[in-house]
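For this view, one protein chain was removed and the others were kept in their places.
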Amino acid sequence: MSRPNLKSVKREIADAFMEESKMLWQLLANGFVNGCLFALTAFGFALIYNTTRIFHIAHGAIYTAGAYLCYVFLVKLGWNMPLAIILALTLTALLGILTELLVYAPLERRGASLLVALLSSLGLYIALVNFIAMVFGNETKVLRPGVEATFHFGPIILTRIQFAQVITACVLLPLLLLLLRLTDWGKKIRALRDNPTLTEVMGVNTRVVRLFVFALGSALAGISAVLSALDIGMDPHIGMPALLIAAVALIIGGVGTFEGPIIGAFLLCILQSLVIWQVSARWMDAVTFGLLIFFLLFRPQGLLGQRRRLEEALT
Amino acid sequence: MNYLWHILVMINIYIILALSFNLVAGYTGLLSLCHAAFYGIGAYATTLLMMKAGWGFFPSLLAAILLTGVLSLIIAVPSLRLRGDYFVLATLGFQIIVFTILYNWVSLTRGPYGIPGIPIPKVFGVEVNTVFRYFLFSGVIAGFCSLLLWMLKTSPFGRVLKAIREDEIAAAALGKNVSGLKVTAFAIAAGFAAVPGALFAGYMRYIDPTSFTLMESVFIIAIIIIGGAGNFIGPVVGAAFMVLLPEALRFLHIPDAIAANMRQIIYGLLLIILMRYRPQGLFGEYGFE
Partner (left out) sequence: MGNTGLNELQTWKAKEVVSVNGVTIECCNLTKTFGGLKAVDDVSVTFEAGKVTALIGPNGAGKTTLFHLISGFLRPDSGQIFYRGRRIDGLPPWRIAQMGIGRLFQDVRVFGKLSALDNVRVAFRKQSGENPLWTVVRRLKVNREEQTFTEEAKRLLQFVGLSELENALAEDLSYGQQKLLTIARLLAAGADVFLLDEPTAGVNPEMVRSLLSLIRRLAEEGKTVVVIEHNMNVVMEIADWVFFMDEGQIIAFGLPEEVLGDRAVRTAYLGI
């Protein structure tokens, strides 16, 4: 074997380096796209958690339901895409409303603890997901067969649906934040977050606001589920990871804030990309939840939240 | 006949899981989502000690109990000052991390391939090699664990845990070291969870990480909630009920394909209904309020 000449070695290293950096860019882009998707779920989860303090695990099941409803209309019934999506989202919102009406509101009226609400939510998650699995089976379903058109941006390749995901999130999220600040409903939601009793006293019908929050939050989960399913398909268990990432994003970003979960989702997804790059996708979960525990212990108020007084417990 | 003994073995295993979890959830009022992680650590530790170090079943089990108890401190010590759902979340994180480690540390656990050929436990030189023998074996161990847990729960230790559950501020004002006691209870429960882990490994003679998932932790919670938390009879009834439910469905001739889902739908709905009308479960005394 002849000795490799120095030049070609150099070129190989340079190529490898190019490949490596290309891959990094692509991974970062994927992280950003995922961030867009999970920011929507996380925002929906935060709407509900910030106002009701219910750890709404069933959000994950509602997410799954959103994807499957779209599947029914689009694939099973063969309706056109806009109609299918709009119907699916409407029904997902309705599912959220039903959850509040049938499960949480009665508990709230009884004055049950939040732990009880959490356990009911867990029960609802299990029942709903297994119902879906029973009807549709456990195997992966796709919404759209075939290969997606792709767009190239320098070193980054995005499919058309990924592009749609980014656009949706980048339009919806700022809009929602703005609406929360400016509109009457937004004010009511923030008032409910800050002080439920006072809000009630001031003549706001908090029950209706809660219903609204559940509808909107669930629809957001639905949007993110449908967008994700259009890209990578679905199975009955997609809801749990989505829910967990949403919850972790909220804690990292800051409970009580609405910008926090969005920032948290982007940070988390980009971090996950970096983990894939440097370590391996297999350790992604460990890193995500390690980060969660780190935040819970050392910065429970998250990045944007305000430090809650421990002493609140006394009163 | 083996079928019956098999079911009773599973009930024995779940009774220990439920009673040990009850010490944390029912007595101390800490809803932890990582009991299956301790169950798994116990199973893997026992298995690895038997297979790699060549220890017998009982020495391995003892070491596994200690190891699990000590490992539980990693999550208990820092997160016990968290309240309510933050504590639940921290334990959920720990559960997922433990699962990820069991799944990915292939050189130690063989990851998704699992560990086959686990040695059969021996008692005084006699192999526990039939289902009936395993029923007796697990029954004696479950009985012994139940006795110990019963002694703990009916003691001043159990009482002070309940007091902490009811009002930790008042307990602290009486000079009780609330966090110390909570950590102790948590570690003891974790140590006990290693026992069913070892029993499961020795019975199945094969383990893989999928037996110790988040959903298994949820299953244990469901046992406690359906049976009832905070006393002794509730968890036992819950364990029996949850193990028998799929068998009952089988007798109703529900096809296997949907029976698994059906079972979970039933316990999901039961959870919702009980939380609404009877949060202390069928026989319990504590309703997570």
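So that you can tell them apart, the chains are marked A and B in the order they are listed, and the count of residues begins at 1 in each.
Methods note: a residue touches a chain if its C-beta (ideal position, glycine included) is under 8 Å from a C-beta of that chain, and two chains touch if they have at least 3 such contacts.
None of these values were measured; they are calculated from a predicted model.
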{"item": "Contact residue for the chain not shown (choose from B:I15, B:I188, B:M262 or B:M275)", "value": "B:I188"}
{"item": "Full-complex contact with the absent chain, from B:H6, B:R110, B:R133 or B:K176", "value": "B:K176"}
{"item": "Hidden partner chain, touching residue among B:V126, B:M151, B:I233 or B:A257", "value": "B:M151"}
{"item": "Residue numbers in chain B that touch the chain omitted from display", "value": "148, 151-152, 155-157, 159-160, 162-163, 165-167, 169-178, 181, 184-185, 188, 230, 285-286"}
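Just so we're on the same page, only the chains that are shown with their structure count from here on.
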{"item": "Contacting residues of chain A [partner chain B, same complex]", "value": "55, 103, 106-107, 112-120, 122-131, 133-134, 240, 244, 247, 251, 280, 282-283, 285-286, 289-290, 292-293, 296-297, 300, 313-314"}
{"item": "Touching residues (chain side chain B, partner chain A) in the complex", "value": "31, 75, 78-79, 82-86, 88-90, 92-94, 96-97, 99-101, 103-104, 169, 214, 218, 221-222, 225, 258, 261-262, 264-265, 267-272, 275-276, 279, 287-289"}
